[in-house]
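Take a look at the structure set out below.
Every protein chain of the complex appears in place save one, which is left out.
Labels run A, B and C following the written order; every chain starts at residue 1.
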Amino acid sequence: MSLDNLISNWSKLRVRRPQVDQYKDSPYKWAMVIDLDSCTGCNACTTACYAENNLPVVGKKRFLEGQAMHWLRIERYWGEGEESTQEFPEQGAAFLPMMCQQCESAPCEIVCPVGATHHTPDGLNSQVYNRCIGSRYCSANCPYKVRYFNWYNYPESAWPSPLELQLSPDVTVRSKGVMEKCTFCVQRLTEAKSKARTEKRNVQDGEVVTACAQACPTSAIHFGNIADSSSTVAKMWKAQQVELSADKQKKDMKHEKMPAASEVASGVGASVEAEKLRGYRVFEELRTYPSVVYLERIRSGEV
Amino acid sequence: MSTVVEELDSIGERRFEPKAKDINEDIAWAKINTDVLRSLERPRPIFWVIFLSAVALFGVGVACEIYQYKTGLGVAELRNPHVWGLYISTFIFWIGMSHSGTLLSAILHIMHADWRKPIYRFAEAMTTFSLMTAGLFVLVHLGRVWQFYYVVAYPNERWTWPNFSSPLVWDATAIGSYLTTSVIFLYFGMIPDLAICRDSATGFRRTFYRLLSVGWQGTDRQWSNFRITYLTIACLLIPLAVSVHSIVATDFAVSQQPGWHTTSFPPYFVAGALYSGCAAIITLFIILRHTFRFEEYMTIPILEKLCKLTFAISMVWTYLNLIEYASTWYGTDVYAKQALIYRATGIYRYWWWAMNFLGSVVPFALAFKALRTHVPTMMVVSLLLNLGMWIERFMIVTPTFAHGYYPWTWSDVWWPNWIQIGIVAGSFGWFTLLFMLFCKIFPSVSMYEVKEMVYHRIRARK
Amino acid sequence: MKTFSRIVLCLAATLAGVSAAPVVSADAFVQGGPIGSQTSDGYNALGPVVTQPIEFPHNRHAGTRANGGMEIDCLYCHTYARRSAVSGIPRLSKCIGCHNMIESVKEKPRIKTLLAYWDRREAIPWKKVHDLPDFVRFNHERHIQRFIFDQGRPSREACGYCHGDVASMTTARRVKAISMGWCVSCHEKEHRIDAVSFKTGHGPNDCWQCHH
Partner (left out) sequence: MIRFGMTANSVASGVNRRDFLNLVGLGGTASVLAGCGNTSIESGVELVQSYVQPETFVVPGVGVYYASTCTQCGSACGIMGKVREGRILKLEGNPQSAISGGKICGLGQAGIQGHYSPDRLKTPMLKENGVLKATTWEKAMSLLSGTVSFTAQGPRRVVLTGPTSGHLQILLKAMPQSGAATDHVVYDSLSTAVAASVNLKMFGVEQTVGLIDKAGLVLSFGNDFLGAGDSPVAAARQYARFRKAERRGILIQIEPKMTLTGANADRWVVIAPGTEGVLALGLVRELLQRKEFANNLSPNLIAAVEPYNQTEVSHITGVRGDLIPRIAATLWEHSPSLVLAGRYPQGHAHGSHNMAAIALLNVVLQNQGKTLWREAELPFPQMAPALGNFKSLRQLNTQMAAGDVGSMLIYGTNPVYSTPDFMRFADNLQKVPFKAAWVTELDETAMHCDLVLPLMSPLEDFGTHVAAAQSDGMEISIQQPLMEKLHPEARSFGDSLLELLKQAKPESYKSFPDYYAYLKSAVVNAKPAFDPKVEDEEFWENTLSAGVLRRPAALLPLPAIEFSADLVRQPLRESRDAAYPFVLIPAVRPSMRDGKAANLSWLQESPDPLTTVVWDSWAEIHPSTAKQLQVNEGDVLVIKSAQGSIRAKAYLIPGIHPGSVAVPIGQGHESYGRYATNVGVNPFKILDPIFDEETGELALYATRVAIMKTDQNERFTKDEGATNLQQGRKLVATLAADQVDLAKETPFVIR
């Protein structure tokens, strides 16, 4: 931007905590809901991400050195605490698809020296490859560790001919020394927004989804625009009482005040609603204000 | 005039033995010139040994960097989540080293501690060269070093600006200013001595020194201007020095990671910087004293004062360190507490305990007169202190990566590989190379200030 | 604080601006200046002459009648530009659609080459004249929609913002710098959003619009 523009907008350039009505007048705020009860950990989404976003395959040696480039990874946990307690995993494994949470107050954004990662008007956490100088400060400061660095010049080795013909022309192929991460398939969003603008309307619910949401065989990943209150995702956020601009949700505070299990059993707190809502955001307490709501996994204790 | 240190000194010692003199007050001014200028002539073989080892080390570093530059940072086995590795640790180390030069040359100058006079010149050179080395690490560390100028705020054809809220931009600015000021300060303080060099040199050397001494004649007017300017730069340099390491500390404190997000980091870093710098000065003091036969100027009493100063700073550092542990331990941030426990018990535990031992226990050796007047012991102790401070930086950076917020990416296997170690070793070579060249080309003991010192002492005696 | 930062920034800018003032020789207009060079009359920077397989006379097709042109609208041939991010090149059958009928020029060497390509059903290997770096995504559709369809500007003007007055050239040649600052300079300006209203808006200033 020009110097004039920079100076007159100086105060806007600082990252602040999101306001309650931040997206009131904005046509788009992209967000996700991932239902961990539906997620089966099948890796269809991760492969779709490789296909959509020109992710390089790094090979065994580099994977071993922790240089994998999967923007979306499926984590598998055997227990919640610090020690494993069960001999056999009687309730199966816990899977968690983890990608960039597109934080509203992103730790990565404030530290990037060159502004290669910044906040877009539609609430995404962008990564501009050609601006990145590779200081990796963003990755160091990401609580989710979902940023991936090009440790090598992958275009040299990852797509031996004719594999390179598969590369999507809408996504820049990243070369050595730049950071990358999940973009919520920004190329799809740009295309959909452009089409909607030509037709003089806003993007409608379901018109555009990310590659992972599109592939997911159990429809566990929901993608949409929460600035549009009629979208499925906005309704789900609302139904789960998850507020974008809160670092602690009201419903959780309510549950903290809930009587202990013993009191419920003895009838003291029986009037309090026993059912819980499933929506939560990972590391919400760090005030990152993520745009991805996870719905808790359910396990029946009947057997 | 005497400093606090000197005061303390005299209280303890006056009663028992005659006070050892910082310098032989009866030394002839001409002898000072001859002794110091001798260091610019054909050096002792030990100089060449040090010089060539430095060249060799630097060569290793350059080879590693070329390989890394061509192939990508992956060859250094940097990885997720260990994205920074040794480069940032060593960067902080070198930045820290630079601080004590300023302490000796500027702070003690303002405080009129005249025992600094024989040794401040090389300390100031150390400041400049360690800053230059630190700057190299910023470049070595970047993924796309060829685009490093994106960090600098200047109007350009892309109409882009750096991100002013990033500590790295503050870093770039602060280090840039500090380096510039340090170089000016070093050069400016050398002008009267350069004139002496000019006067006694011949041939191309004479031309060289003549150009550098910018017409210094030693007139009263020149001296008066010189003193005012020198003092002004010294005053400017002090806040810069403090700010530089505070800003380096904000690289961590501004971030959110457990173990980094600590309010006390800036003073802690500054204390650590002064500490490692002082230790480095002791090392270089001993090396120079031996290599260039400066025993008459770099005397044992001065070494003692240096040691006492270092001891005091080490205790400040220890205190801040303990405060940090305590506030983490008793604080509510469970993640930070887990990170602290990991430091003490995880795979880097030996290093953590080594750091605490070297940083807080070994300096007690400086408290004993018998030890601090024994030069070989001090050489070993100062190297140990430096090692401890290097490990401190490693322990700040690495365990947080290994044990951050996100358990899935916890890693228990990362150690720096030979490329990183090679580049770090190369940086020591590069620093030594620059430093030895400096000592060979410029008077590493300030002749005019030693003369002043002698003059003042004689006057005080009278 | 705000005032202070303004002062600091202005100082910095002045310093840097003085040292970075562009020095452009007169040659730049002939040879094409360095990429992104800003010339005295704004942002013009001539690109190199590109030799195409057929020396296509834009002036003959789109030029004014006074200059012997036929004033064909840009979008008549470059029809993809309003429907796609990339404008592509008109399909060969489009050329043939007219030139099959125009007997008068059929024997001209250029038309003969054209017909030879058609007979072989071979695409003409046109060379790119405005080739942006691969990390830049310019969207023709958006600009055409805005300037031609919303604001009702003539296509020769709207296309000309970036491509220059192609109607006066034979084969196209780059005349604008097409550097990022050049793009942004326009995106920061307030433009009227359509032909009738006085409401203004500016182009997106979000990096991700063009770089993803």
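Quick note on the criterion: a contact is a pair of C-beta atoms (placed from the backbone, for glycine too) under 8 Å apart; a residue touches a chain by one contact, two chains touch by 3 or more.
Predicted, not measured: the structure shown is a model, and the values here were computed from it.
*Asks:* By the document's own contact criterion, which visible chains does the hidden chain reach in the full complex?
*Replies:* A, B, C
*Asks:* Specify the residue from the set A:Val208, A:Ile226 or A:Ala246 that touches the hidden chain.
*Replies:* A:Val208
*Asks:* Of A:Lys29, A:His119, A:Arg147 or A:Arg174, which one is in contact with the hidden chain?
*Replies:* A:Arg174
*Asks:* Tell me which stretches of chain A touch the chain missing from the display.
*Replies:* Against the left-out chain, chain A lists 36-38, 40-44, 46-48, 50-52, 57-60, 63-64, 68, 70, 73-84, 86-96, 129-130, 132, 155, 159-169, 172-175, 178, 191-192, 195, 207-208, 211, 214-220, 222, 232, 235-236, 238-240, 274-278, 280, 282-283, 294-303.
*Asks:* Touching the missing chain, which residues of chain C?
*Replies:* Considering the whole complex, chain C reaches the absent chain at 35, 47-48, 50-51, 80, 83-89, 91-93, 118, 121-135, 173-174, 177-179.
*Asks:* With the missing chain put back, which residues of chain B would touch it? List them for me.
*Replies:* Against the missing chain, chain B presents residues 334, 338, 402, 405-413.
Everything that follows uses one rule, which is that only the chains that are shown with their structure count from here on.
*Asks:* Indicate the whole-number Å distance between the mean C-alpha point of chain B and the mean C-alpha point of chain C.
*Replies:* 56
*Asks:* Roughly how far is chain A from chain B, going centre to centre by Cα mean, in whole Å?
*Replies:* Distance between chain centres, rounded to whole Å: 43 Å.
*Asks:* List the centre-to-centre spacing of chain A and chain C in whole Å, with centres computed as mean CA coordinates.
*Replies:* Centre-to-centre distance between chain A and chain C: 38 Å.
*Asks:* Considering chain C alone, which of its residues make contact with at least two other chains?
*Replies:* Each of 9, 13, 184-185 in chain C touches at least two other chains.
*Asks:* What are the residue numbers in chain A that touch two or more other chains?
*Replies:* 1-3, 6, 115, 118, 131, in rising order.
*Asks:* Report the residues of chain B in contact with chain C in the complex, numbered from low to high.
*Replies:* Touch residues, chain B against chain C: 153-160.
*Asks:* Show which residues of chain C lie in contact with chain A when the two form their complex.
*Replies:* 2, 5-6, 9-10, 13, 85, 133-137, 139, 141-142, 145, 184-185, 188, 204-209, 211-212
*Asks:* Looking at the complex, which residues from chain A come into contact with chain C?
*Replies:* Spelled out, the residues of chain A in touch with chain C are 1-3, 5-7, 10-11, 115, 118, 120-121, 124, 126, 128-131, 170-173, 183, 186-187, 190-191, 194, 197-198.
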